[in-house]
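Have a look at this one.
Our next item is chain A:
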Amino acid sequence: MIAILGVGLLALIAISALAIVRTENVTSQVIALSFYGLLLALMFFLFRAPDVALAQITVEAIALPLMVMLAITRMKDREATGRAEQEKR
Partner candidate 1 sequence: MSYPADYPYFIAAWILLCGLYGIARSRHLVHMVISLTVVQSSTYVLLLAIGFRRGGYAPVFAGLQTGVKVVDPIVQALMLTDVVVETTVVALLLAMVVKAHEKGGTTSPDDLRFLRG
Partner candidate 2 sequence: MPSPALLVALPLIVAAVLGALRRMIPRRAADLAGVLTAAGNLAMACWWTAHAIHRTQVYWFGGWFPRGRMALGIGFTMDGYGCALAALAALLTTLALIYSSKHFESAGGHFHPLMLVFLAAMSGFAVSGDLFNLFVFFELMSTAAFALCGLKTREAAPLAGAFNFAVTNSVAAFLMLTGIALLYSTTGALNLAQIGLALAGRHDRLVLAAFVFLTTGFLVKAAVFPFHFWLPDAHAVSPTPVCVLFSGIMVQLGLFGAMRVYATVFEGCFAGTRIPWLFVVFGAATALWGAMMCFAEHHLKRLLAFSTISHTGLMTLAFGLWSKAALTGLFIYLAAHGLVKAGLFFCAGILLHRFETMSEPALFGRGRALRWTGPLWLLGGLGLAAAPGFALAVGESHVTRVAPWTEATFFIAGAMTGAAVLRVGFRVFAGLGDPGPEDRSARLDEKPETTDAGHRVNPVLYAPAFACIGGCVALTFWKGLTRVAEAATTSFMDFNRYAHTVYAGATLVPQVGGAQAALTHGMISAGLRALAAVTVALWAVLHLRMPRRLRWPSHLEGSMRRVRELQSGHPGDYVAWLTLGCAVLGAAAFWLGL
């Protein structure tokens, strides 16, 4: 059972790793990354590493996407302000 699940999960992980790097749009990449983090956490549970799985869920499914999204928002925000200020002039 664990062997079959493991094969499936690892195959899925391998595919999504490639999918992440091939995604050009950053926002969809973040979603893919979050999904990938969950897959990894699931694999950690399956392979008897609950501690790491918890750390992985908190980090790669919550903290990382949050940071990336905040960074993107901040950059977009600044671009928008920059444009607005230019228009004003």
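If you want to know what made the cut, all candidates are chains of the complex that A comes from, given by their letters.
Here is the rule we use: a contact is a pair of C-beta atoms (placed from the backbone, for glycine too) under 8 Å apart; a residue touches a chain by one contact, two chains touch by 3 or more; residues count from 1.
Just so you know, these numbers come straight off a predicted model, no measurement behind them.
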Single touching candidate for chain A, where 1 or 2 all sit in one complex: 1
Contact residues on chain A for candidate 1 in the complex? 6-7, 10, 13-14, 17-18, 20-24, 26, 29-30, 33, 36, 40, 43-44, 47-52, 55-56, 59-60, 63-64, 67-68, 71-72, 74-75, 78, 82
